[in-house]
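Taking it in order: structure first as structure tokens, then the write-up.
With one protein chain held back, the other chains of the complex are shown just where they sit.
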Amino acid sequence: MDYDAQLKLQSYLDGELPESEAREIANLLAQDREAVALFAELRNTRQALVGSEVGVALPESREFFWSKIEREIYRLEKSEPAPRPSSVFAAWRRFLMPAGGVAALAIAAFIGLFGGSQGPTHEMAVADPGAFTYHDFSAGTTLVWLTYPAENEFADNFE
Amino acid sequence: MRFLCSLIVSALAAFAALSAPAAPLKIEVQLIWGTTNEVSPNAEHKSIGPELKKKLQELPLKWTNYFEVKRIDVDVPSAGVATVPLSQKCRLEITDRGHSTIQVVLFGKGEKVINRTQALPKGETLILGGNAPGATSWFAVLRRLD
Partner (left out) sequence: MTEKDYSSAEDQKLVRVAQKGDMAAFEELVARHRDKIYARALSMMRNEQEAIDLSQEAWVKGWQRLKQFQGEASFGTWMTRIVINLCLDQLRKQKRQRTESIEAMTEESGGVERHMPVLTVNPTAGLERQELRQRIDRALSQLSYEHRTVLVLHEFEEMEYKQIAKAMECSIGTVMSRLFYARRKLAALLADLKKSD
């Protein structure tokens, strides 16, 4: 079976052949064992892929994932200066906690804006270039995450 | 006469109080290593206390284990600067800006990495952090000791 016929077999499987060529391939499949075997292999592979994405879950909590989207939407709507070349999300991504390990994070960066009677319990901001600030008001903790320095600054302490 | 002496002594005491320099801010700086490893390969690293462990675990960070690399207690003079060496290449300069506010400047390889002025009242914690080799992390944890 030549390569052209192999490709037509694939197109037949995918429903992409015009009717006249589809009839030719159907005839081929009625007579040629090699064509039948190849057709079965292509079909098996296609079937194996069906549903293989089911069950893949985004490894971040709902609140945390949304808080970054929301922040970026507001930033763009206010037309703030563009972030550094490494994207807003890329700077966070390296230290994100898997969703399964999150305790009640209750990221409510903008709770106050939506009329909550209490003030925000957490807040994230991009105040300094190259740094992200995360406030946990209830715990009295401020985390300033730096995209700099480079990774080897403290290497002599950690080896 | 006795009253006059008391008045003079009180005035002298008040004058002395006004003239004396304000007490320095006592700050504890801990250099912490964050990892997913259960045990640190560096035998000199120590476990961190439960309170700090809880604070770090409540942050949206992926590391699960934290080890103290070093701890330095520093007196930051009123309206003055204290220098805290974190490693051979990095240091913190902490300035007391008054009213429980400090200015923290991190220097890495001689360059200023960040300059942050932040309120640090008693009971609160300021944590600077970044990536470290092998998908681990470092943190400089600042707390008031007074």
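We just call them A and B in the order they show up, numbering each chain from 1.
Operating definition for what follows: contacts are C-beta pairs under 8 Å (C-beta built on N, C-alpha and C of every residue); 3 or more make two chains touch, one makes a residue touch a chain.
None of these values were measured; they are calculated from a predicted model.
Listed by label, the shown chains that the missing chain touches in the whole complex are A.
Touching the chain that is not shown, out of A:Asn27, A:Thr45 or A:Ser138: A:Thr45 (per the contact rule at the top). Against the chain not displayed here, chain A makes contact via residues 3, 6-7, 10-11, 14, 16, 34, 37-38, 40-42, 44-60, 62, 65-66, 68-70, 72-73, 76, 87, 89-90, 93-94, 96, 114.
The rule is simple: only the chains that are shown with their structure count from here on.
We define each chain's centre as the mean of its Cα atoms; on that basis chain A and chain B are separated by 38 Å. On the side of chain B, the complex with chain A involves touching residues 31, 33, 41-42, 55, 57-64, 69-70, 86-90, 106, 108-109, 113-116, 118, 123-133, 135-138.
Across the complex, chain A meets chain B through its residues 64, 94-98, 101-103, 105, 107, 128, 130-131, 134, 136, 139-159.
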